[in-house]
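Here's a slice of the assembly, chains where they normally sit.
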Amino acid sequence: MKNEIEKYFDLLWPITRSLTGNGNRKTLKILSEIVDMEIHEVPSGTACLDWTVPPEWNINEAWIKDENGIKIVDFAINNLHILGYSIPIHTTLSLNDLKEHLYTLTDYPDVIPYLTSYYKERWGFCISHNQLLNLKEGNYEVNINSVLDYNGSLTYGEAVLQGELDKEILISTYICHPSLANNELSGPLVSAFIYRELEKIKDRKFTYRFLFLPETIGAIVYLSKFGQRLKEKLVAGYVITCVGDRGDFTYKRSRTGNSISDRAAELILKQTEITYLIKDFFPGGSDERQYCSPGFNLPVGSLMRTMYGFYKEYHTSADNKDFISFEALQNSVFKYLEIFKLIELNGHYLNKFPYGEPQLGKRGLYPSLGSQKKKELFIDALMWFLNYSDGKHDLIEIIDKSGIDYHEFYSVISRCVESGLIDKI
Amino acid sequence: MKNEIEKYFDLLWPITRSLTGNGNRKTLKILSEIVDMEIHEVPSGTACLDWTVPPEWNINEAWIKDENGIKIVDFAINNLHILGYSIPIHTTLSLNDLKEHLYTLTDYPDVIPYLTSYYKERWGFCISHNQLLNLKEGNYEVNINSVLDYNGSLTYGEAVLQGELDKEILISTYICHPSLANNELSGPLVSAFIYRELEKIKDRKFTYRFLFLPETIGAIVYLSKFGQRLKEKLVAGYVITCVGDRGDFTYKRSRTGNSISDRAAELILKQTEITYLIKDFFPGGSDERQYCSPGFNLPVGSLMRTMYGFYKEYHTSADNKDFISFEALQNSVFKYLEIFKLIELNGHYLNKFPYGEPQLGKRGLYPSLGSQKKKELFIDALMWFLNYSDGKHDLIEIIDKSGIDYHEFYSVISRCVESGLIDKI
């Protein structure tokens, strides 16, 4: 899988994405090779909750030339050079005047920062601080060939894998970042490959909904249309972002702090990872801010690797292909799949023989040689499962209480079903 | 007391006990010298919950002779040599064929393991692994003179010390182990001596019920008959097992985790022991598995010393008289008695002067010399007791909150009753 992820990474990397625009359309088209998605267009100016869809932005060209006509900054070389949503300009100005439109990072002087100005009309360039320090006095020609189209639209993709039930699991990721790797091509890539794997499973209990949106405004748009339906249908959900670096996993809880999303993700991490980080919900970050706004309060968490803002390459040109690992991306896919499997199997089971232990021996579920000093893990898991399948404890609780590997319980469940020992409620 | 415990240990030690049989009857008869118990017989084949009472097993003789007619393994020397519930056999076979019927412990090569085959017809011998390694090629004569009687019965003992109330405290222990010391002659011995001490107390509030049962099937039999009554009457209960070794106390909680059994045992351990272990309920172990099955969910915990499975001598010939201490057995009796006393006194008391402090000085309960730098512990305990005797906190909660020695509260209660400061609800 990881080679294919890399192939799609290379295809998607050069595209200039933003809140809106042709780069986003192109991105969704490429992802459509993996994900059978519908692509939606929402007109600029559409009111959504407290917000309005911004004009569509596209850019063809952007550069700064020095007095010798040499391009010293060129969007064609790195699309981070342009301040996102820059308005068009073609002018010549002095270094001092130019500096008001140059953005750098003093703390991290050799990288280009990633910056935007979506809701205030501005133009600007992002360059490394070292380059800024080396700029000579003189006049500079600036050219930004961009279009802000008030009759344009915002583009997002949606895909659904129907399950046995209408109850849904949401996978939401964002497609508005230009050439950045961990934050964010990792999210759309991992989401797409999760789709491909889930599609292969024929007896999915839940319906899986995938959203490929521009961050914030995309989630706002979606919630303004379908937020109430999500409130009714959603069992669990995750915002997938920052899943490509080499760091440990970080799980950010949903706002309720004990949703199925949280409990499943945390159990899987606890049993499969040596070191990982759990963070309580906080109302910053990515689109979980919108899903977990108090009016919706959806069970949406986020399983990441190193969290946004917690690595120095974040939102700079150093968040590039070198920074990520395709092994890590692939493992992120598998980790999510493990979580989904646990959510599918979770629920309240009912031991049909709750008075005393059922006699397991006569059902071939207990060793006929008694008083042995060591018991198999299977027997332990079986006894936990039977004792606590009382209609009050769900599978996740039982596994967690037992401390036994969750895989053991998967065979316990099927053996118990075969033997007629349990019902599923 | 400890010399008497030893006397009874020596009487009980040589007897071959099992799920059923004459060894169990003999054991109960000896214990009847201390405990005024009724002995019940339940016919083999009786259905009980999901189980059936097995045939009665008795054994007279069992040995293996080598080619020279020398007994190399003899049940008469150690009753652990016989696989429990072995069917009768008299034959001669080669070493290779014999080996299929020999059970050893490779990890612990110099001891005889304790093993049974209650529910599958088998025969076998348990020997040390070292002995196995030294067996020479050749033919061996095997003789097991045992009887599996489908018209037999299962035997258990029950004793009741009636209290002022019908509400009960259960003491359950098991009598199905042959010559093993900590697990299990310690449980029946400690239970019997608890009985003897409780019998001397004339104003017992609760009724104490003692069960001397074969493990698992005995508890299943009892619960199938009287489980519903226990559900109605039981205030607290303990499975007494592994209480004779020199280790620290271990308390295994009942399934609810905060029953009176749990709270009383834990408070006594907290205040009287420096090191001890608390274990949450887990659905393995001894008869608490049955009492705490989800349908009954009784408040039954277990105060042990080193827990079953947690010492290497467990279920081997090394669990013998040397392994236990009669001092430890005696202290186990006293520890249980302390717990029962606390449960008897526990309850919700009501401070009749809840508005402001009652004036303790005029009742002789407060020093007349004011502003002293040090206060007596009695006064502290008294103030905790009065302030929290609001009908919401029971005695155990109050003692635990206060951190003051529970003995102090026993005099506080009697002084408060004398002074008319409190009512018991």
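Going in written order, the chains are labelled A and B, and every chain counts its residues from 1.
Quick note on the criterion: contacts are C-beta pairs under 8 Å (C-beta built on N, C-alpha and C of every residue); 3 or more make two chains touch, one makes a residue touch a chain.
No experiment lies behind these values; they were computed from the predicted model shown.
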Inset, instruction - Copy number for the full complex, please, knowing 2 are shown in place. - result: 3
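Rule of thumb we're sticking to: only the chains that are shown with their structure count from here on.
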Inset, instruction - Mind checking the centre-to-centre distance between subunit A and subunit B? Centres are C-alpha means, answer in whole Å. - result: 54
Inset, instruction - Enumerate the contact residues on subunit A facing subunit B in the complex. - result: 351, 353-359, 361-362, 368-373, 375, 380, 383-384, 386-390, 401-402
Legend entry - Contact set on subunit B toward subunit A in their complex: 49-51, 84, 103, 105, 113-120, 122, 216, 219-220, 223-224, 227, 255, 280, 282-284, 289-290, 292-297, 309, 314-316
